[in-house]
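Excluded from the complex is one protein chain; the other protein chains are retained at their positions.
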Amino acid sequence: MELVYFAWVRERIGIDAETVTPPADVTTVTALLGWLATRSAGHAAALSDREAIRVAIDQDFVGLDATIAGAREIAIFPPVTGG
Amino acid sequence: MELVYFAWVRERIGIDAETVTPPADVTTVTALLGWLATRSAGHAAALSDREAIRVAIDQDFVGLDATIAGAREIAIFPPVTGG
Amino acid sequence: MITIRAQAEAFDAGAEASALSAGRTDIGAIVTFTGLVRGDDNLHALTLEHYPAMTERAMAAIAAEAWGRWPLAGGTVIHRFGRLLPGDPIVLVVIASTHRGAAFEAAEFLMDWLKTRAPFWKHEDRGDTQHWVAAKASDDEAADRWER
Partner (left out) sequence: MITIRAQAEAFDAGAEASALSAGRTDIGAIVTFTGLVRGDDNLHALTLEHYPAMTERAMAAIAAEAWGRWPLAGGTVIHRFGRLLPGDPIVLVVIASTHRGAAFEAAEFLMDWLKTRAPFWKHEDRGDTQHWVAAKASDDEAADRWER
């Protein structure tokens, strides 16, 4: 699946997108974030405060307990601040 | 004192302004309206429904119990409908 | 400061809003309200009568009340009088503030009080019938929200 990052999540991870294949037991957003945090110090820094992380699957906002089964693009970012 | 009329009050009375000298015992807006209603059939028709009458003295809205002492210009009109 | 004007001429809502913020960087929010003549029920024309000696005084009092209630950066209120046609603009309220909440509230307040406290009267020409518009209870209720 394709992961895309925005704002300070993107800056801390150091890249704006990557393609990953999580292990089969990673089935929810929460599990995905936990697995991603082990990939690099940047990932760990970006994802350390789960309260500050928001997620969209295939361009729809989802909660942390959402399933990632079938997801093509998962976006990870801070709370939005437009308007 | 100068009286000025607007909207259907003006139309029913048939004039847009007149100068009057009410009797000395006419000291409030209510008393003025009562006295005015005796001046012509048009005045009577315009002022018959007191609930539908609003008054300003010297360009400030006042209640029906306001005194008219010292008034230079008294405006009599229906509830406003601008905006 | 809130500028107020009663005039027969049309106004340019966008130009009025731009004029308020020109050269300033302290304004975060501008709310503009434009009221237009609706052409429903065969309306041919809407004529606004007003009380010239009192109109701008009453509008200024309403504007001063808004200025005292909210932290505003500027504003413009224009109310037209005379004969208007369907689609014509009647009234303009533009409010600038640091934040959007104050701008929205002040603009709504100004419209609610203009409708119930400024000396204008609408006369409708519907071709076969002509009549003075009656005050609406809903407008009184909207204005009463702001009483205190």
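To keep things simple, chains are lettered A, B and C as they appear, and every chain counts its residues starting from 1.
In this section, a residue touches a chain if its C-beta (ideal position, glycine included) is under 8 Å from a C-beta of that chain, and two chains touch if they have at least 3 such contacts.
Everything numeric in this text was worked out from a predicted model, so none of it was measured.
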item	value
Neighbouring displayed chains - absent chain, whole complex	A, C
Absent-chain interface as seen on subunit A, which is shown	4, 6-8, 56, 59, 61, 73, 75, 77-83
Residues from subunit C at the interface with the omitted partner, ascending	12-15, 17-18, 21, 23-40, 86-87, 98, 100-101, 103-104, 107-108, 111, 142
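One rule holds for everything that comes next: only the chains that are shown with their structure count from here on.
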item	value
Intercentroid distance (Cα basis), subunit C paired with subunit B, Å	26
Where subunit C touches two or more other chains, by residue	none
